[in-house]
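What you see is the complex with one protein chain gone and the rest in place.
Coming up: chain A.
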Amino acid sequence: MNGLKKNIRIFYLLSLNALKITFQARIGGIFFLIGKIIRVFFIFLFLSLIFSRTRIIKGYTFDQILLFYLTFNIIDTLSQILYREVYRFRPLVVSGGLDMVLLKPFHPFVRVLLGGIDYLDIVLIVPYILLTLGIYIKMGSFHWGNIILYVALLGNSMIVVTAFHIIVLAFGIMTTEVDHTIMIYRDLISMGRFPLEIYKEPIRAVFTFIIPIGVMMNVPAQALLGTLSWRGVFSAFLISLGMLYISLIFWKYALKKYQSWGG
């Protein structure tokens, strides 16, 4: 219990430092924020353009596709708020600075995974949640059960997201390659912006069974729409826990192989 308290206290201090850093690069931060808003705005515009000439894509309406897209944004933004520090992991490995993190008497994930809260993305998460709720209510199929399941499955998606980030960290320790790996992860999850039904085999099978993009990005939206079976729900929880377990084994393996670079 004391260990948990200490880790929370250190997380709080690191988050406070991250806030100070955010205020130091205000102009850059504003530009990044504008860029992200533009990206979401243009995807909305793009979807409106497509649906101005067609009513459904692979059985999904405009509102339903928007729910998938917004769910993707909520998960992606949450992961960026929490795990931004992973993007800065490489310099720590190649400089030998990771030694200092591993020697400290707290869990290294507090520093290398959660140590750099991204405050700018907090600004974005609120409109995403409000838009999701607004569209869901507008669709006229409001159901509390679906919303509770949706929130639970969002939590489940965050477990998969966490597992992916731990794998990226472990891969970084073993190869010193982080920058592209994390961006490949981002591109892979971007494939789940819309329902996986748009992809043909074998791509769809890969995103369902090998890299669980569907579990991460599609399953919560399916629950909200009431199209997810209980078997699907249990499989999603099982897959996410399995992923987390594998990622932790990989992390431990990477630490055993770590020889300290640079320094």
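Note that in this section a residue touches a chain if its C-beta (ideal position, glycine included) is under 8 Å from a C-beta of that chain, and two chains touch if they have at least 3 such contacts; residues count from 1.
Quick note on the criterion: contacts and distances are computed from a predicted model.
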Undepicted complex member, UniProt protein name, chosen from "Quinol oxidase subunit 3", "ABC-2 type transporter domain-containing protein", "3-oxoacyl-[acyl-carrier-protein] synthase II" or "Alpha-D-ribose 1-methylphosphonate 5-phosphate C-P lyase" = "ABC-2 type transporter domain-containing protein"
Could you tell me which of A:G28, A:G134, A:G155 or A:G242 touches the chain that is not displayed?
-> A:G28
Which of A:F42, A:F209, A:F234 or A:Y253 sits in contact with the chain that's absent?
-> A:F42
Among A:K5, A:K20, A:R53 or A:R231, which residue is in contact with the omitted chain in the full complex?
-> A:R53
Spell out the interface residues on chain A facing the chain that's missing from view.
-> 25, 27-32, 34-36, 38-39, 42, 45-46, 49-50, 53-54, 56-58, 175, 177, 180-181, 183-184, 187-188, 190-191, 193-194, 197-200, 203
